[in-house]
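Note that this complex is displayed minus one protein chain, with the remaining chains in position.
The block that comes next holds chain A.
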Amino acid sequence: MATLEIKDLHVSVVSEDAPKEILKGVDLTIKAGETHAIMGPNGSGKSTLSYAIAGHPKYEITSGSVTLDGEDVLEMSVDERARAGLFLAMQYPVEVPGVSMSNFLRTAATAVRGEAPNLRHWVKEVKGAMADLDIDPAFAERSVNEGFSGGEKKRHEILQLGLLKPKVAILDETDSGLDVDALRVVSEGVNRYKASGDVGVMLITHYTRILKYIEPDFVHVFANGRIVESGGRELADQLENEGYVKYTGKAEAASLS
């Protein structure tokens, strides 16, 4: 039973000027089998939370703790966190010129699984996973994310999610910029991952529309660097109707209508 436990997490962004505090005491526990939607307006610190957990060097943890099954995540390097079972599907996946997608996937799978996957099984596994996400097989020979559209990048993030099978997945605005078909395909990918084992999901989103495809067990409202309200599905419905005005003092819609 995997458990990601975040306690009183304070994070500052490292910049040329004085460090700026973005997260101001986040408490959240995600257990295997649970899907937590983190919803909040722009600038509330949602993405910072995801990058801080993944270990991006730009963010400095000033206090608090993050543990995965009791292990101190903050003591681990970025790659150790991934090998421990954390996965971050990024809002803006990075282009790596000259490194083919297939080489990248195999290298990552070898690192995470601790041994090189059997080549024959691996080829089949990747082909199947790509087909599930409506990804053209030709992408395997293209450089990582290079020249991909926004939707293609997101599909490839979910492809990696499916192949690396983390204990806990953090999806940072995976829905942003997706058209209806792509949103459905990507959501199905997340649901397949959820169904594949005892895994936890942190679903960060600005809008409620992805929750029509991915059922959350908990919904948290994120504002000004903290979780300000928690509830179930009904909280998302309330945000759909009322927006974030209650939390921010200014009108910002949580639905696209």
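Observations on the structure shown:
Keep this in mind: a contact is a pair of C-beta atoms (placed from the backbone, for glycine too) under 8 Å apart; a residue touches a chain by one contact, two chains touch by 3 or more; residues count from 1.
One rule holds in what follows: contacts and distances are computed from a predicted model.
Within the choices "NADH-quinone oxidoreductase subunit K", "2-oxoisovalerate dehydrogenase subunit beta", "Fe-S cluster assembly protein SufD" or "Cytochrome ubiquinol oxidase subunit I", the name that UniProt assigns to the complex's undisplayed chain is "Fe-S cluster assembly protein SufD".
From the set A:Ala111, A:Ala140, A:Val228 or A:Ala253, the residue in touch with the chain omitted from the display is A:Ala111, counting the whole complex. Checked against the full complex, the one of A:Pro93, A:Pro117, A:Gly177 or A:Gly243 touching the unshown chain is A:Pro93. The chain omitted from view is touched by exactly one of A:Ala52, A:Ala82, A:Val126 or A:Val186, namely A:Ala82.
Across the interface with the omitted chain, chain A contributes residues 54-57, 77-79, 81-83, 87-88, 90, 93-99, 103-104, 107-108, 111-112, 143-144, 160, 164.
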